[in-house]
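A short worksheet on the structure shown next.
Right after this comes chain A.
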Amino acid sequence: MLKIKHLKYSVQEFVCNYHCPNISEGIIGVVGRSGSGKSTLFNLIAGYLSQNYGKILIDDNDISNMEVGNRDISILFQSFNNFDHLSIFQNIILGIDPKMKKHNDNIQLVNKAMKQLDLKMPMETIVNTLSGGEQQRVSLARAFIRKNPVLLLDEPFNSLDPGLRKTLYKDLVRITKFNPKMTILISSHYIEELKSITNKFIYIDQGRIYKSALLTYNELLSAKNFKLYMEEKI
Partner candidate 1 sequence: MKSKIGLIVGKNLLINRLNIQKGVFFLGFPYLLYLAFIISLAYVVVEYFFYSEEQKFILQDYYSVFLFTFYQAFLATLISIIFGFIFAVVFYLSPINHKFISLLLNICFIIPVIFISYGVINIFSSNGFLSDLAILIDVNYDLNIFSFFGIIFVTSYFNIAFNANFFYRKLLSIPENYLKLFKSNNISFLDAVKIPLRHYLLSGYANVVILTFIFCIGNFTIIYLFAGSPSLSTLELAIYESLNFKADIYSALILGIIQLFMVLILSIPFFYNNPSFNLVSSTRRSSYYPFRGNLIVYFITFWALVFLISPFFILFNGLANFSFDILSSLTFYQSFINSFSVSIISLFLALILSLSSLYLYRFMQERNIFINKYLFLSIAAMAFIPSLSLSAIIFLVNIKLNFILSNFICVAFINSFFVTPVVFIFLLTRFLQNYQNAFKLCSLYKINPLTRFFKIDLFFIKEELLIISAAVFVLSFGDLTSVTIFNDQSFMTVPYYISQLYSSYRYNDSFFVLSVFVLIIFFIVYLSSKFVSSHAKN
Partner candidate 2 sequence: MNLKLIFIILLFPFTIFAQSELKIFTYGSFNSDWGPGPNIEKSFEEICECDLIWSTSDSSGALLSKVKLTNNKEGYDLILGLDDSLMSEAEDTQLFQKHNIDTSGLAINWDNDYFTPFDYGFFSFIYNSDKIPNPPRSLTDLAKRNDLSIIIMDPRYSTPGLGLAKWIYQVFGDQSTDYWKSINDQIVITSKSWSDGYGLFLEGESDLVLSYSTSPAYHSLIENDKNYRSLDLSDGHASQIEVIGILKNASNYELAREFISFSLTENFQQHIPQGNWMYPVLDLQSSQSNFYSAAPIPKSLQQLYPSQSEKQNWIDSWKKSID
C-alpha cells in the first residue's frame, strides 16, 4: 500500500500539496489536465524531485528521503524507456542486475518475463528494431521483473495508436494477476480507456489530490472542474 501524507512541493509560484493516505493495491488511474501536477507527483514518489515537506510510505516504510535507486518503485515514462541500442535481454535484466550479466538464472527470468508480455522474438534482438508497442512491452517486462510494490506509468502509451493502447492495457491487467499486491498508478488523458481497466482514480486538480482519496469513475464525473476538464479535452 502506498501512502502520501501532506507532500508539499513548490517551485516558483506553483505549489503542490498532495495528500492521500490510502492508495490501495491494483491499477489506479491518475487524471487531471496538463500542468495540474501529475508528473510532479510521479517524480516526487520516484525520488527525482525532493519534497519540501511531507512523507511517502510504502507498506509503512518511509521512503521520503531515500535515493531513487533504493525506493521500491518502478517507473515508465512517456518515451525513452529503453536503451534502444541494447538487446531485449539487456534492457529487461538491468531491472534486477545492473551489470546485465548473462547467466542461466537471468536468462530464465527474462524468458519468463518475455512470455508474460507476449514477446516472441529472440532475446538478443536489439530494441530499436522493434515496433513501438513491442518496445513498451520490453519496458513493462523490466518493470515487472523487479516485483516492486509500486509501479508508476506516466502516460506511457500516449504515442501509440488506440488499438495498440488497448492491447497494452490488456497486458497490464493480465500481469497484475501475477502481482496482485502491486500498486500501479497510470496517468493518461484517455479516461474512457482507463475506465476499461480500473474503477479507482486519483484526480489531480491545481496541484492537489481531489478529496485526498481514491474516487470511483462516477465520483470522478461529478468532481469539481472535472467536467470542464473533459469538455476542454473534447
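Candidate entries met the following condition: all candidates are chains of the complex that A comes from, given by their letters.
Basically, a contact is a pair of C-beta atoms (placed from the backbone, for glycine too) under 8 Å apart; a residue touches a chain by one contact, two chains touch by 3 or more; residues count from 1.
Not measured: the values here are computed from a predicted model.
A.B. asks: Looking at 1 or 2, only one should touch chain A in the complex. Which number is that?
C.D. replies: 1
A.B. asks: What does chain A use to touch candidate 1 in their complex?
C.D. replies: 46-48, 67-70, 73-75, 77, 79-81, 83, 85-86, 90, 94-95, 98-100
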